[in-house]
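Next up is a structure, given as structure tokens.
The complex is shown incomplete by one protein chain, all other protein chains being positioned as in the whole.
In order of appearance the chains are A, B and C, and numbering begins at 1 in each one.
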Amino acid sequence: MLKNLPLFPVEGSTGAHEVDALYFYLIAVSAVFTIAIFICVMVFAIKYRRRSPYEVPKPIEGSWFLETLWSVIPMLIGISMFVWGAKVYFDHAVPPRNALEIFVVGKQWMWKLQHPEGNREINELHIPIGQPVKLTMTTEDVIHSFFIPEFRVKRDVVPGRYNNIWFQAMRPGTYHIFCSQYCGTQHSAMIGHVYAMTPDDYQNWLAGGGDQSMAKRGEALFQQLGCSSCHNLDGQGRCPNLRGVFGNTVLLRGGGQVIANEAYVRESILFPEAKVVAGFEPIMPTFQGLVNEEGLLQLIAYIKTLSTRAANPSVPLTSPPRGRTTTPAGVPVR
Amino acid sequence: MSDAPATVTHPAFAHQFDNLGQQRDVAVFGMWVFLVTEIMFFGGLFAGYTVYRSMYPHAFAIASQYMNVTVGALNTGVLICSSLTMVLAVQAAQLGRNRVVIWFLLATIAFGLVFLGVKAYEYHEKWVEQVVPGFNFHIHLPEARQIELLMVFYFVMTGMHALHMVIGVGLLSYLIWRASKDEFGPDYFNPVDNIGLYWHFVDIVWIFLFPMLYLIGAHLPRMIHE
Amino acid sequence: MSTTTLPPPDLIVRPNYLNVSHGLKSWLLTKDHKRIAILYLLSITFFFFIGGFFAFLIRLELLTPAGDLVSDDNYNRLFSMHGIIMVFLFLIPSVPAVLGNFVLPIMIGARDLAFPRVNLLSWYIYVLAGLFTLFVVFAGGVDTGWTFYVPYSSLYANGWVVATAVGVFIAGFSSILTGLNFIVTVHKMRAPGLTWGRLPLFIWSNYATAIIQVLGTPVLAITLTLLAVERIAHVGIFDPKVGGDPVLFQHMFWFYSHPAVYIMILPGMGVISEIVTCFSRKRIFGYSFVAAASLAIAVFGFLVWGHHMFVTGQSIYAGMVFSLLSFLVAIPSAIKVFNWTATMYRGSISYETPMLYAFGFIGLFTIGGLTGLFLATLGLDVHLHDTYFIIAHFHYIMVGGMLMAYLGGIHFWWPKMTGRMYPEGWARFAALLVFVGFNLTFGPQFILGYLGMPRRYHAYPPEFQVLNVLSTAGASILAVGYLIPMIYLIWSLKYGRIAAPNPWGAVGLEWQTSSPPPTENFETTPIVTEETYHYSNEAKDFV
Partner (left out) sequence: MTAHEKHAPENPAAARRSYVYVWLALLALTFATTTVGKIDLGPFNVYVALTIAVIKALLVMLFFMHVNHSRGITRVYVVAGFFWLGIMLVMTLTDYLTRRWPSPSSGW
């Protein structure tokens, strides 16, 4: 019977329990207040029902004590909810360093996913259990929202930027993927499944599908688009050498600096003039329309590998690394 | 109902009020509440502008160099003059000098039309320079996209302002018609007063638009090629 | 003529606002706030049933997991038009434009609103907005949802986005003009002796609502203008391809649309304050706190809009600020609920229909308000955002709260508006149906939401079916609950008992004039000498 009438979603991820605990706290508080109000209303309505059409009750003005009491107590409870809720939110804002990164591109009306090893899927996501997984997400068209109810995670997928979520599945199983931000005709068909598997099964699955890693594809794209003709990887040309750039601070022309993260690389490909590296002219053409969102993610994956193989700190265009190093993408830590 | 029999005979007196004083009080206050909605209406544009300017300060500075600062300043002056004639028209209406009211209103309309004419000239200039987003936008600077963004705000903001001016000119013409019937005097000049408030408000909007759109990049070396 | 041929005294028709003149023209050109209220009543009822019909089709579609009743495009249009019509053409004008228009000037002892012509203009503007919306409905609809999120609405949607935006823009001006009129009227037109401390709470809450209407609505107008410009001229304003930010649209949209939620609920709270005091025959508990809470909601309501954007990629620090402020804005609402409950303590409570609706309101609003806290909680909103939990939450506020209050108010002031009593038995029965049907419709949706069923889904996984069937069953009961009052209220116009000037034994100026009131509301301007809700043994002629 309960199979047909689920009342509570499975706790599929390590983070789910914390969200549920918070949920039960709020339910408990709500139940107390709701029941109290209902009982008061019912008891008063019956006990003080009008017994004669001419009766006039004694007026009561109000009470500062009660007003203060029932302002301050809800406020304190509210603040406790806020603190707890903010803690849960912040704890999940930043993915762990060792997270396995998978890339998501939303599109009317499907989810396209790529694994660093090169496996590509549509509306399906295979992940290993017991391992943090970070999704880096963007969209080709409108706003979507990536939602896995069993993991209690959701994030809008906004055009023009990379939003992240992360989770760690606890046990093998199949879970829902929903698009939860309305996106047009087949919004409700933009659904899929997460397949959480043991690490061994996951390795087998990976071996079965991938032909070329994302970074390799990115490298091919890098050649194909002609990036390599200017961004000489062996020295300094008219364009910055991209070795060792990713994850480090870049000094900008006209002052200012920026950390070269996914968003910066993306912006530099599509809107090259926006943040030009100090010491270079804004001569790079835009690649908007020449490379799609998936290709961009592959290029980013490739550029990331340039920083992890042989970072060359002497390259003048970047300042020394600032302690913060990035996860070697494509080489998931196990 | 007949607390103030003297004023009830006035043709403009409305039945829901006790006397003309209350009627005038209500009219002015109502106008101010309306102007508050106008503040928020333009405020939405200001908020969008502020966000994008904080994102792209450099591109906005370049884009503002497409504006003709001298012409903009001149137009600001024209609008200030129209505010002066407007406030003088209100005063004349209060004194019951309806002939004078008409002359000052005509002057206000004239200044308003000059402003709109200059604005049209500026729009034409933008068309020639091919910086009209959506219709005729061809510039080849690296920052072209963000320049387009500012130009969109330029046209929406000044367009909304110009629309308010056009409505204002219409309202002023209506006032002239009523003044020609010798309707205004110390007891009743609410329409002149209220439309005056509206006109001054439109002036204030321009007072902010001028530095926000024209003066951002005026101090920087010329960055666009003619 | 001998005295025996005179009709019985209660059939003598005194001159009132209804019989003072006749003919369509006398209605369409009226400047009487009471007649304009009736015009509003007719037009918003029309749109309520259109919006309700769409809602019913939505529920029918969701009876089965597969999308089989209507196509996906049509489903999207149904929920979009349902939202747009219900929010902009029903909920926002409901209590202020109908009940507020009718009783606010009488309650403060004025002959009319400050600007009667503006009042009529606001109705015509409303009608114009309604015509635009009807045009959109018949031309094929719009499928953006009532939230019009970019870039979907500006670049991808293929419905009548601009026409709808124009309709909403126009409806906004109608709302602004009503608010403006109320603000000026409350400030400048009160009867002698009616100080701010003596104002009925219905006035306070409508005044607070008017502040939101005046300050918030223009921002929606300019936001929709920008949307229309982007769509028509194909320029980027919010489009990331030219460096715009779609999240900015959401900021601007919710700057209005969150406070708009308070436009929809505050006047309802005012109605409840009137009903609870009248049928408890008692002064409201903590008058100044309830009044101040209305203003506090109006002000703080403007500071919390970011809680609609916790998962959009808004800065997490901004999210924290908005979350904390959202908890603070819950306090004034809680204060109101506690005070209504306390008002009943040691009262003299009778169970006429308006009071039944008030009971329903207090209960359902409590649930709606508390579930709002779930959504203000950052860590929990991530899971609940854009699921059926949200749908259930805001329907508990909008339908369980505002619509209950509206129906309660309609019954409460029906004798005053029409001079006739509604049939009490049927009305109680309908109120019960509405309460049961409502809970059955929206209660299961809380569970569906936590299970993860997203909103605006045309088809859904089969395991959600049982709860959806329950919800649809509830909607059927609810629909009957709304149709019954339509029938007996119309019936009562001709066959209802003639209403006395003060059938409930209520205090308040509107009960001191005849039912229905004369055109200028009072024979002589009343002078207020005592506190509001002053129930005492002397001087009250209870029926």
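Remarks
Note that a contact is a pair of C-beta atoms (placed from the backbone, for glycine too) under 8 Å apart; a residue touches a chain by one contact, two chains touch by 3 or more.
Please read these numbers as outputs of a predicted model, since none were measured by experiment.
Note that of C:Ile232, C:Ala318 or C:Leu493, the residue touching the chain absent from this view is C:Ala318. Interface note: of C:Val219, C:Val242 or C:Ala475, the residue touching the hidden chain in the full complex is C:Val219. In the complete complex, the hidden chain is touched by one of C:Arg77, C:His251, C:His411 or C:Arg455, namely C:His251. One chain of the complex is left out; on chain B, the residues touching it are 19, 21-22, 24-25, 28-29, 32-33, 35-36, 39-40, 43-44, 46-47, 50-51, 54-55, 69-70, 73, 76-77, 80-81, 83-84, 86-88, 91, 94-95, 196-197, 200-201, 203-204, 207-208, 210-212, 214-216, 218-220. Mapped onto chain C, contacts with the missing chain fall at residues 187, 215, 219, 247-248, 251-252, 255, 302-303, 305-306, 309, 314-318, 321-322.
Everything that follows uses one rule, which is that only the chains that are shown with their structure count from here on.
Under the stated contact rule, the graph of chain-to-chain touches is complete, every pair of chains being in contact. If each chain is reduced to the average of its C-alpha atoms, the one that sits nearest the average of all protein C-alpha atoms is C.
Averaging Cα atoms per chain gives one point for each, and the point farthest from that of chain B is the centre of A. Each chain gets a centre from the mean of its Cα atoms; for chain A and chain B, those two points are 46 Å apart.
Centres computed as Cα averages put chain A at a distance of 37 Å from chain C.
Counting partner chains per residue, chain C has residues 243, 245 touching two or more of them.
Counting partner chains per residue, chain A has residues 271 touching two or more of them.
On the side of chain A, the complex with chain C involves touching residues 3-9, 18-19, 22-23, 26, 29-30, 33-34, 37-38, 40-41, 44-45, 48-51, 53-63, 66-67, 70-71, 74-75, 78-79, 81-82, 84-90, 92-93, 108, 141-143, 145, 147, 149-150, 152-156, 158-161, 163, 176, 178-189, 191, 271, 274, 288. Residues 110-116, 118, 176, 180-181, 183-184, 187-189, 214-219, 221-223, 225-226, 229, 233-237, 242-245, 248, 251-252, 255, 520, 524-525 of chain C touch chain B in their complex.
The residues of chain A lying in touch with chain B in their complex are 254, 271-273, 282.
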